[in-house]
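A protein chain is absent from this complex, but the other protein chains hold their places.
And now, subunit A:
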Amino acid sequence: MQASAVDIRKVNKYYGPFHALKDVDLAIPPGKVTCLIGPSGSGKSTLLRCINFLEEYDSGEIRIDGQLIGYEAPGRKMSGRKLREMRRSIGMVFQQFNLWPHMTALGNVAEGLVRVRGLSKAEAQARAAEALAKVGLADKMGNHPARLSGGQQQRVAIARAIAMEPRLMLFDEPTSALDPELVGEVLNVMKTLAGEGMTMVVVTHEMGFAAHVADQVAFMEKGELVGVDSPGRILHHPEDPRIQGFLRTYHERNSF
């Protein structure tokens, strides 16, 4: 069997007394798309944020290409420098885009290349322009985020992540803050990335995207990973009653 790009083992996370992640086990295969679905508050985003250690997990292990993230050994935190080095190769896209409003689209994408990768300004801008062209925004490079639509902002955010040439991309509900007519342009960019063989973990409520693009779908509820399987088995022939219930609610809400 091929080694996992991300290996999550027995991960637990508490917010005070609240048990947010309960013994979560999940293997993310390289070059594949994994979608995390489930009701809100189920721990999907928390799990995703643990993968690049934006959220600290309390016990268990998360390994990126075999390397433990966040800890040197159980209970002993990793140095800031090592953690930053690992994060360089993990791209992240947020629900609220989180573009920096005081920089242009080009500036947003070039910033990490200059500050983190140490490229010269000219080289960083050339690469940033390439990344923006790739997400279809070659003509918007000089715009500040406030002058871009939500869909365009999210595509800039994707460009900002891919310009760093990550090995792994994390998407935290990338289309949840968008007007319905802008969802498609963002999903298309993500489909292109998936087609190029990027390893992706996507927290989403877009069941269509999960059905058509994902290679595996993981369902979470109340901090537990209930099931992982192919999209067909999870979305069309779920065995677990919790998944059946979730999908029934989803279909009822989306039918008219």
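Operating definition for what follows: a contact is a pair of C-beta atoms (placed from the backbone, for glycine too) under 8 Å apart; a residue touches a chain by one contact, two chains touch by 3 or more; residues count from 1.
Definition applied: contacts and distances are computed from a predicted model.
As stated in its UniProt record, the chain not included in the shown complex is "Amino acid ABC transporter membrane protein 1 (PAAT family)", which appears among "Na(+)-translocating NADH-quinone reductase subunit E", "Linearmycin resistance permease protein LnrN", "Amino acid ABC transporter membrane protein 1 (PAAT family)" or "3-oxoacid CoA-transferase subunit A". The residue touching the chain not shown here, chosen from A:K10, A:R84 or A:H236, is A:R84. Considering A:M78, A:M92, A:L119 or A:V203, the position touching the chain not shown turns out to be A:M92 (whole complex). In the complete complex, the residue from A:K13, A:K44, A:R127 or A:R160 that touches the missing chain is A:R160.
Hidden from this view is one chain, which touches subunit A at 52, 54, 80, 84-85, 87-88, 90-92, 94, 96, 98-102, 111-112, 115-116, 144, 146, 157, 160-161, 164.
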